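Here the structure is laid out as structure tokens; the discussion comes afterwards.
The other protein chains are all here in position, but one chain of the complex has been omitted.
Note that the chains take the letters A, B and C in the order they are written out, and that residue 1 is the start of every chain.
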Amino acid sequence: MGEHSSLAEIVAAVYHDMAPHFGRGHVADYIPALARVNPKHFGLAVITCDGQTAAAGESETLFSIQSISKVFTLTMALEKLGGALWKRVGHEPSGSSFNSIVQLEQEKGIPRNPLINAGALAVTDALLAGGEPAALVADIVAFMRGLADDASIGIDPEVAESEGQTGFRNASLANFLRANNNLHSAVPDVLTAYFNQCALAMNCRQLARAGLFLAHAGVDPLTHARVTTPTRARRMNAIMMTCGHYDASGDVAFRVGLPGKSGVGGGILAIAPGKASIAVWSPGLNAAGNSLVGQMALERLAALTGWSVF
Amino acid sequence: MGEHSSLAEIVAAVYHDMAPHFGRGHVADYIPALARVNPKHFGLAVITCDGQTAAAGESETLFSIQSISKVFTLTMALEKLGGALWKRVGHEPSGSSFNSIVQLEQEKGIPRNPLINAGALAVTDALLAGGEPAALVADIVAFMRGLADDASIGIDPEVAESEGQTGFRNASLANFLRANNNLHSAVPDVLTAYFNQCALAMNCRQLARAGLFLAHAGVDPLTHARVTTPTRARRMNAIMMTCGHYDASGDVAFRVGLPGKSGVGGGILAIAPGKASIAVWSPGLNAAGNSLVGQMALERLAALTGWSVF
Amino acid sequence: MGEHSSLAEIVAAVYHDMAPHFGRGHVADYIPALARVNPKHFGLAVITCDGQTAAAGESETLFSIQSISKVFTLTMALEKLGGALWKRVGHEPSGSSFNSIVQLEQEKGIPRNPLINAGALAVTDALLAGGEPAALVADIVAFMRGLADDASIGIDPEVAESEGQTGFRNASLANFLRANNNLHSAVPDVLTAYFNQCALAMNCRQLARAGLFLAHAGVDPLTHARVTTPTRARRMNAIMMTCGHYDASGDVAFRVGLPGKSGVGGGILAIAPGKASIAVWSPGLNAAGNSLVGQMALERLAALTGWSVF
Partner (left out) sequence: MGEHSSLAEIVAAVYHDMAPHFGRGHVADYIPALARVNPKHFGLAVITCDGQTAAAGESETLFSIQSISKVFTLTMALEKLGGALWKRVGHEPSGSSFNSIVQLEQEKGIPRNPLINAGALAVTDALLAGGEPAALVADIVAFMRGLADDASIGIDPEVAESEGQTGFRNASLANFLRANNNLHSAVPDVLTAYFNQCALAMNCRQLARAGLFLAHAGVDPLTHARVTTPTRARRMNAIMMTCGHYDASGDVAFRVGLPGKSGVGGGILAIAPGKASIAVWSPGLNAAGNSLVGQMALERLAALTGWSVF
């Protein structure tokens, strides 16, 4: 962080600089429950490894974390399966859009990485392992509550239901994985679990808190609980850096310089290794499907703090 | 760096750990002059921002830097053209092999990034700008000599000539760029310049020294000469992280956690931002076309130093 | 037909020439009910526009017509929708394998032609139009019985069920079409109808008879019933010529020179326009998924009769 500013001053400056842009971008319209969200929302929360926090805007308003959930189910799956998980999903950037089925065909049903939809479905299947979707969803909610130290976190049932009605592309991907023997539970069960994890409703404060272990070598710096190993935490950051923003991952690395993961609800979780966890939310998306103002805010925050890893 | 070890001790340990692997991988065989290289070579050199150096193995033996030259011509082109360069080449991972022409067709002649062959050809064309290839090659050599502070650096004419005879795939890419109006000089001139830059012969010590400005915000920490701006240096590191190892860039980020660029001659340049520049060389390549033992050495070095950015 | 031979003599000669090859190829193994079929079966039946018939081998043994059903549902859909059908499916060769989803993505959910799985699903959906699958299946069976003038034709329930269990790739395609608004009925209903049409059990004699209208400008030459218009009959032959054998359509045009459609059950329907309808069956498939001996038999038959359209 620059020497002249406190974290609170920087967060306030980012908010100030972003204000003229509030409302820009296009709200995701393929899920009815998301399409109704006002694009003018903006929230930002930062928490450092030594426990400092700063927030601005609607940092307490719940939003649908959507694909950001992939980071957390990946954490769970790595703890459960260890390195064997990498036989079912790669860790290379995809070079194509987030729900592409083309690459999946060319690569015989092994998704390129766990942060695109096909890969996340394989991860969720690995967690489900033939069990009940409701039980897995309860586990995921419990895991998020623990990480965020906040028992109020839950799933927005309307969003989960809404995904179920319109998620034909995910159903296509899941059936494709199944056809390639890379999905072992029943397709509807995997989709149910997946649509629920995507429908997790959290606010920026909770989300930043939940991701803090990734900034601290896998250990929650405030509770000292070990969430994952240092190597895995580092590797998850690497995957977020190269694959976390769909086909704009290179651009985010280039502009922001922090590992992160975005969701079509307009949220982004970003990690400054050794320093802080950051959550930003603004519903309007850019052409690549990432929060337009959220990404700008991260670029500004990285510039003011000097937190870019590069 | 870990507290218990000096840089020299760590470099020695990496050498020791790699020794059983010397000779693994397959030497690039598509260029006759490279195919004759003994795969058992291994060299390693590290230079820190405060001027410490350490080396092991054949760190003084010249090798063909090949694609690593792309990092340096990109630096030159950014200084010459500024942000306008990004209209001619993107900065996204390609998700396919290093000399793929498929993506180039789908993206209408705009290469995905400057570290794949098609992108590097566009960068070289931007530098050439209709001029004489010999003059550009002289400029590149002068630039490298300046960066490495070593006037002995030159081009291996046999390798340059060897590229010229077998480089049909690059000729295909260059003509394709030209057909898409993204190459403005004469194709043979661009290829001549490109084959020469790839044929730069350097040793690990020189290469690590030449890259040091990338670890120090664009300024050579020893001479204080400004090579590029802090923002550009950071962005080049970002591009190396997401795109520097062909279709294994994600894997190198995952295992090593440092931005870097490999060449089919078996060299790799890696940057630890704020800390050091590293060059490793071992001619045997893995399936992705990167130095097999070189990448292992970097993984070990990153583990022992704690230099991973993640 | 050559001047020296009767149709019966030619059919006998083809049988004789094929006998040494019986059993070659690999029986489709992705549907359990098909995987059990003995590869040594061979049947052949020819019926001319003037009512001559000739047969050899197991021309009375029932087999699963599988993709050959696509020709008949296309006939039904063209009669129902007319040219509007071509807004939902193209009529170009696909240049890729029969169940590829890649092309479907690149072409925004409009399948390349009605003889690949994705296109046939769209055709079946057009016929279903939100109705009951059982009613459509009954219509299809009635249509086939009418064409073949044989009320015994039906569906093999075991095969239909078997498709239902293993048809994840078709489920993937159907969901993908749905995600692109090119499938309007419920996905499970479309799949039910589709798996049933594929499970039609017919013998060579019945199949040749059912296709005879395509050799006679859309009119059954024996009953004089108009099945479709002359233009549509001609166009269906054109589609069979360019698209009827998956990614080997060019090779079949090259070797046989007759429009046709193959199925993974080992059957092929071929049409000699103005002359005859031919059905051949041999369960072993070649690498392209077409009956190996069946295709050889057609090549021989075309050579002996001179029926190639070229």
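The definition used in the following text is that a residue touches a chain if its C-beta (ideal position, glycine included) is under 8 Å from a C-beta of that chain, and two chains touch if they have at least 3 such contacts.
Fair warning: this is a prediction, and the values are worked out from it, not measured in the lab.
Novice: Touch partners of the unshown chain, restricted to the chains that are shown, please.
Specialist: It touches the following shown chains in the full complex: B, C.
Novice: Just to verify: which one of C:Ala253, C:Leu285 or C:Leu301 makes contact with the chain not shown?
Specialist: Counting the whole complex, the residue in contact with the absent chain is C:Ala253.
Novice: Given the contact definition stated above, which residue among C:Thr75, C:Asn113 or C:Thr192 touches the chain not shown here?
Specialist: C:Asn113
Novice: With the missing chain put back, one of C:Ala33, C:Val219, C:Cys243 or C:Val264 would touch it. Which one?
Specialist: Result: among the candidates, C:Cys243 touches the missing chain.
Novice: Just to verify: which one of C:Pro93, C:Pro111 or C:Gly294 makes contact with the chain not shown?
Specialist: C:Pro93
Novice: For subunit B, which residues lie in contact with the unshown chain of the complex?
Specialist: Those residues of subunit B that touch the unshown chain are 100-102, 105-106, 168-169, 171-176, 178-179, 187.
Novice: Under the stated touch rule, tell me which residues of subunit C contact the chain that is not displayed.
Specialist: Interface with the chain not displayed, on the subunit C side: 90-96, 103, 112-113, 233-235, 237-239, 241-243, 247-251, 253-255, 257, 259, 273, 308-310.
Convention: only the chains that are shown with their structure count from here on.
Novice: Hey, if subunit A just vanished and nothing shifted, what pieces would we be looking at?
Specialist: Remove subunit A in thought and the touching groups are B | C.
Novice: Let me check something: if the centre of a chain is the mean of its CA atoms, which chain is farthest from subunit A?
Specialist: When every chain centre is compared against subunit A, the largest gap points to C.
Novice: Could you tell me the distance, in whole angstrom, between the mean C-alpha positions of subunit A and subunit B?
Specialist: 32
Novice: Just curious, how far off is subunit C from subunit A if you go by their C-alpha centres, in Å?
Specialist: Averaging C-alpha atoms per chain gives centres 47 Å apart.
Novice: Please work out the Cα centroid separation of subunit B and subunit C, and write it as a whole number of Å.
Specialist: Distance between chain centres: 55 Å.
Novice: Out of subunit A, which residues touch more than one other chain, so two or more?
Specialist: Residues of subunit A never touch two or more of the other chains.
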